[in-house]
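Missing here is one protein chain; the remaining ones are kept as they sit in the complex.
Order of writing sets the chain letters: A, B, C, D and E. Residues in each chain are counted from 1.
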């Protein structure tokens, strides 16, 4: 089905040392996100006098992909870190924490297709779990094209033969788009179709995020 | 002719963002020099309490040479940056700007032979254009040897088969030598002959530098 | 003989620029150790408010081994630097020099087997020569196994075919073990035997260290 | 603090002007700057172009070399794109390893070229699985005045269209032009409150909430997109940008006589 | 200064408890934490394991590739071990090039595997002097709570025991399990004054004077040792640790059903 999501499982509060954390399995992806902060930013000359810096650092484990990935940041992961940091900055009330930093580490332990959407979705859960005040959760999902057909949430197999990839991050409760990238080939009509699929999907995923957060709070409350 | 210079074209004030700039085409070379400063030097522990630091950073564009050059500084460009920085430090009244830095970025866009002389000549124009007080312009030119003949300002073709390379930077109005490097094979007689050729050539190039600066000021004055 | 040491020659105070220094030839090894400090540690945020940092930096010269070693620290030398720094930290009265650093540079000029023991032994001499107050000298020696036989202080030839390597650093006057590493294959009985050999050897080497220090002080006294 | 105050004043001015449909340099919100394209200014490159958009100034050089193909694509040439944002272009650019900003610019331009299948990579195979042509696309910023993706992407297109593969020099046949199939043009718009402005200058980029780059090919299909900045777009704003950017890309494409 | 005072209080408490044979988490001094081993959680690796020791949590993945042998060992496969201690596991771990701490952890685990001749390297030769299997052992810390060498070393052992060499995929015969010959287990003890405690937590490691890691194989032979920290051990303390660690390694070895 073109509008079908792969199986998703979310868990919040999975990490002892962190201020907030989330673990998401989504299709073949296994992603851990861990949040620290707000805390003082070092070195000081990087501090912003009026707001917090939100940094999302995306990393793939060496064993998370088919051919071993050399440890350390490459150009791809630096770009993903940048766009995810920007997306999360939009939802955090950064003015509440001048000079501070809020850091989310996204570790891809096993990579299927769509790791950046899984990572961003998990990162926003980890921030919420850390009690960071936010105007809303960020929810991400990609659509693509297989043959001439626009489809949602491509699997690894589909992605390898896909003709387009459109990952989008949305603040579901406001409808704002905070992350958008695309490559491949989409006519304007296909783009609209893809955005429609993503819109529906992110609503579903958002419900799962809310449920995962509630689940943890209930456990804690009991 | 052994004392012939390749065609030279100089233009001053070619860059909107910089405090000073110069563009020089010389033989097959195309070089842009851009000056910023004086401005506060960071990090502070590198500041000199009594004088300004003059930094000339020489860089070759990846596409400026036959085989693509990997971006970033290599050992050759670091050495050239060092000797050019020293040459320019001599002419700048550095005591007037304690704790400051004055930076000139030399970008080689297309490299023929003799890029360091072209770059240093352009850098000194950029500093003058930035209004940095100097005791004189630095003018640079190289001589070499082809077969047994001492010749001025070797072209790329000649340089590849040349037996010596003697790049020299001179403060023409005082006769001081501020840059001197050499490799190859020169008898003392040949060295004297080469220095004589360079002396004459730098006087000519100096006139072009002065004309290029005047040309800009006139335009501004009009 | 299994308990035989290779020839050892020690010299203290061999370096003009340093606060302390020692040169040790031991079998095929030639090692120079040079100590600076106590001096203020930079950058300041690395300073400890209550004690000095003791840093031992182990380095192999490019030409010190069979295949040329690329200059700069590799993983092996970083590990050796770490364990040697820890061993020396134990004997220095670090509380006497808050915020300071005490640095020992160990340069392996020619490497036979057992360079870390030679280096640590030399480093402790260099610290003593620099007048750093210490609770005792560190003396190091390794034992190994060739065939089924436990032997002391393996030569390069033996080491290549050895089945175990147990380098140990001891504060001889207290009997404390401050460095201990091991790889290979040792039964518990063999381990005890090896430790016994090392115990005897470090006593002998300690006497040489004391003699080398006395020798220098006598020269100075004369 | 003084800098923040000045920035706030400039910001207010730009936003107020935008709400009246005007910009600091007198352009309309949907108007791009004057474009100048110089072809093959660099003789040491196999292809090159210098593009000026207003005061933005970028040189792209293409170098061709021989190398090994990727194992999973034994019949295809290889391309790699690097952007150098050095202090020559802007005093706050830093020397040293590439920052996320220059990585992003290079990668967005790269995706436009790669995903549009602009170059017929199969024609760059010399010996299957062993030897192929490698195209190095180096983007060198000369003067930073905003929209480096736009100026750099256009310069990359113009440089590639004018690249000669130097086969003869390597003794493998006659030289031939790089086989170009498509003509992608990246166009960027930024958001000031509820207003959208295309082809931003540096100061406009600084104060904008966010930007959206779209790369269209000559058939009007999307080939690459990238949102940047801390702000957010509504669906309606995205549609407006897609529409405006698409028109601007067609206008700009005419300047290079590409795909027409 | 405040941090130093708090650290001093925690330190005192841990030392006083140790002198009474107790620990913060209620364990006896010679008692290791509860061990959980999850086998092959990572499908993209040729072998993997996740080990939890109390709150310590480590994943090791093994990737197999083809490469050249070392010139002096033309018939042997190659192995390489890397530990990534990233901020995900502990907020004070830093990004950037590996620090001495992570280098030490990787090298001690590596020596345990290598020197125990755990893997029959000769069976990883594909073509003498030309092509052999390369095993990449990547240790990824998930949650740092002390004894990363112990948790990582056990995870490495479990991952290697469950690694399949993907020969078929490379067209060189049938897949086969990595040939395992020995079962080394690294165990660490730390020193609090005259007391020795096995399998330390993070806070225990921080306040301990020093630590000693011993790696025993299934026959009770020592395969690797490493002393760490600024303190010193007496000969008698070393003997006690060797004895305790040896027993603990036998207990832990049973959890993976290895070499029995």
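Heads up, the rule we're going with is that a contact is a pair of C-beta atoms (placed from the backbone, for glycine too) under 8 Å apart; a residue touches a chain by one contact, two chains touch by 3 or more.
In this text, all values refer to a predicted model and were calculated from it rather than measured experimentally.
Participant: Mind giving the shown chains that are in contact with the missing chain?
Facilitator: Per the touch rule above, the missing chain touches B, C.
Participant: Out of C:5, C:109 or C:210, point to the residue that touches the absent chain in the complete complex.
Facilitator: Selected residue, touching the omitted chain: C:109.
Participant: Can you name the residues of subunit C that touch the chain not displayed here?
Facilitator: 15-18, 28, 30, 32, 34, 36, 57, 59, 61-68, 71-73, 103, 105, 107, 109-111
Participant: Quickly run down the residues of subunit B that touch the omitted chain.
Facilitator: Subunit B touches the chain not shown through residues 49-50, 75-76, 78-79, 81-83, 86, 89-90, 166, 171, 174-188, 191, 195, 199.
Here is the rule we go by: only the chains that are shown with their structure count from here on.
Participant: Spelling it out: a chain qualifies if it touches subunit A and also touches subunit C; which chains qualify?
Facilitator: E
Participant: Of all the other chains, whose mean CA position lies farthest from subunit D?
Facilitator: C
Participant: Quick one: subunit A and subunit D, Cα centre-to-centre, how many Å?
Facilitator: Roughly 27 Å separates the two chain centres.
Participant: If you average the CA atoms of subunit B and of subunit C, how far apart do the two points sit, in angstrom?
Facilitator: 50
Participant: Once you find the CA centre of subunit B and the CA centre of subunit E, what distance in Å lies between them?
Facilitator: A distance of 57 Å separates the two centres.
Participant: Please categorise the chain-chain contact pattern as a line, ring, star, complete graph or other.
Facilitator: line
Participant: By the touch definition up top, name every chain pair that qualifies.
Facilitator: The set of touching chain pairs is A-D, A-E, B-D, C-E.
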